[in-house]
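Here you go, one structure.
Missing here is one protein chain; the remaining ones are kept as they sit in the complex.
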Amino acid sequence: MDLFLAYQSLIAFVGINGLLALSVYATLCCGQLSLANAGFMAIGAYTGALITQHARGVPFVAVLAASALLPAIIAVPLGLPVLRLRGVFLAIATIGFGEMVRLFFVNWDYTNGALGLVAIPQRTHLWTIFLALAGALYLLGRLRGSRAGYALEAIREDETAARTMGIDTTAHKLAMFVLGAAIAGVAGALEAHLTFMVAPSGYGFGRVVDMLVQAVVGGTAAFFGPVIGAAFLTVLPEVLREAGARLGFAPGPFRLFLNGAILLVVILFLPNGLVSLLRRRRAA
Amino acid sequence: MGQQALNGVFVGSIYALFAVGYTLVFGVLDILNLAHQAVFMLAAFAALLLVADAHLPLWAAMPLAVLFAGLLGILLERLAFRPLRGRADSNISGLISSLAMGTVFEAIALQIFGPDTSRFPHGTFPDRLIRIGGASASLLQLCIIAISVVLMALLTLLLARTRLGRQIRAVAESPRAARILGVNVDRVIAAAFFISSSLGGAAGVLFALAFNSISPDVGRSVELKGLAVIILGGMGSIPGAVIAGFALGLIEVFTVAGFGSSYRDAVSFAVLFVVLLARPRGLLGQAAAREA
Partner (left out) sequence: MTLALQSVSRSFGGVRAVEDATFTVEKGEVHGLIGPNGAGKTTLVNLISGLLQPTQGEIALEGQRIDRLPAHRIAARGVARTYQNIRLFAGLSAAGNVVVGEHLRRRAPLWPRLLLLPSARREERAAAQTALEALARVGLRERAGTAAANLSYGEQRRVEIARALASQPRVLLLDEPTAGMNPNEARNVARLVREVAREGRAVLLIEHNVRLVMELCDRITVLNFGRVIARGGPAEVTKDPAVITAYLGEAE
C-alpha cells in the first residue's frame, strides 16, 4: 500500500511537471525564452487555494478555470511590453517578474507571508492531472500544421522575415505567452490541491529552471517533447536514488546533480532533446 | 544619512564587483553566464576551507580562492561554452548550458557542505570600528570597499592598456575581424572567462566575509541583483556595471531606510523592469544591432 502511494505521488508529479514544461514550451516554440512561469504558477496556486478555502461550494473545475484565467489576464499587460525584448533580455525581464511575484506573496500577510497557506483540501486526483495534461497536449499538438502553427515556426526561425510575410508577430507571441501562463496557473492549482499547501519558496527561480530543463531535455522540436523530458527527469532520480545513496549522495543534491549533468549532455550532444532519439530510431 | 550612504557604497561595491565579471563575459560572447553565481559561491567555500581546515591566514586564502574561481571559469568555458560556439542559437543555448553547469556546481556544494549556513571561524578578521565623520564602519567593510575598487581599477587598466585588454576588446567588437587580425580568439575568450570568474570569486569571498555566512544558494540572490546591475549599466559595459553596482547598493539601502526591509529585494527588480522597458540599452550600453 505504501509502495502504491509512493508511486502514485510520483506519477502525479510526472503529470504536473509535464504541464509546467509545456507551459515553458508554449513560448519556446516561437523562439521566446520566457522565465515568468514560476510566477504564473504561484498566482494560479494561490488563486485556487484561496477559492477552495474561502468558498467551499465552488466546483473544482471552476477553481481550475479561475487559476488559469487570472495568470492569463496578468500575462497580457506584462507580455505587451516585455515581448518586445529579444533573447536574453526577455529572459532577464521575466526572471524579474517571477521574483516580484514571489516577493509579493512573501510580503502579503493575508496569505501568511513566507509561511504560505496550509491545510488546503485535497481535490486533485490523478485523472484530473492527466486530463489537464491531455488537454494541453491536444491544444499544442493541433496547433502544428495550422496557419497559426506555421506562423509560430516562422517567428522562431526569423522574426523579421515573418513580419514581412504579414504575420503579426506581437499578437502570436502574446497569445502563446498567455497560453503558457494559463497552463502554468492550472498546474499550480493542481499541485496546491495535491500537496495541501502553497508557500512562496516553492515558486522561486529554481522552479522555473526545473521547467526549462525538462522542456529542453525532452526537446522542443516536437510538442510532446517537454512531457517526455518532465517524465524522464521526474522518474530518473527516484530510480537512481538507491544507487546514489550507496555512493553516498543525499537525495537533494543528487537530483540537482542529475538535472544539471543531463541538461549539459543534452544541450551539447542532442540539441533537439530526447525526442530526436525517437526520430532517429524511426528514420533508421 | 552618512551612515546609510556608507552602507550603500559597501553593498554596492560587492554588487559592482560581481556584475563586472558578469558583464565582461556578456560583452565578449553575448552570452549570459548563469553559472557566475555558482563560481561566486564555490570561491567563498574554497576560502572557508582554506581558513577553517587548512588554517591559512586570510591574506593567503583569499588569493588562492580567487585563483580557484578563475580556474573554474576556464573549466566552465571549455565544457559549457566552447562546444556551442558557432551554433545558430548560441546565446540561448549558452545560457542554458551555463545554467546546467551552475546547477552541477551547486549540487556539489550541497553534497559537500550541506544546505545549512557555514561560517568563518571566530577571529578570522579583527573586528574594529572606525569612525568617519558622523558614520562608523568596521575595518572589514572598509577593506572590502578598498579591495573591490582596486580590483575594478585593475580590470579597467588591463582592458585599456595591455595587449590582452586590446585583444579582448577586439573580440568583443567582432570575433571574425579579430581572428583576421591574428588574434587567437579561443585563448582570448578563455582569458576573459578566467578574469570574469576570478572577479566573481573575489566578490564571493568578500560577500562571505561581510555577512559571515555561506550556503550553497548564496549566489542566487546576488545573481538576481547582478542582473539588475548589468541591465542598468548597459549589457557589456564595464564602467556601466561599476556605476550601476554602487547605484543599486545605495538605492537599496535608502529604500530599506524609507520603506522597510521587505522592499529591499523588490527594488532591484523594479529597477530592472523600468530600465528594460524604458531604455533597454541601459545607462551606458551600445546601440542595438541592425535589422535587415
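We call the chains A and B, going by the order they appear; numbering starts again at 1 in every chain.
Note that contacts are C-beta pairs under 8 Å (C-beta built on N, C-alpha and C of every residue); 3 or more make two chains touch, one makes a residue touch a chain.
The model shown is predicted, which means the values in this text are computed figures rather than measured ones.
Here the missing chain is touched by one residue of A:F104, A:F130, A:Y150 or A:F232, and it is A:Y150.
Of the residues in subunit A, those that touch the hidden partner chain are 138-139, 142-143, 145-148, 150-151, 153-154, 156-158, 160-169.
Basically, only the chains that are shown with their structure count from here on.
Subunit A and subunit B, compared by their mean Cα positions, are separated by 29 Å. Within the complex formed with subunit A, the residues of subunit B that make contact are 31-32, 79-80, 83-84, 87, 91-93, 95-97, 99-108, 110-111, 115, 220, 224, 227-228, 231, 235, 262, 265-266, 269-270, 272-273, 276-277, 280, 291-292.
Residues 33, 81-82, 85, 87-89, 91-93, 95-97, 99-100, 103, 106-107, 160, 204-206, 209, 212-213, 216, 249-250, 252-254, 256-257, 259-261, 263-264, 267-268, 271 of subunit A are the ones touching subunit B in the complex.
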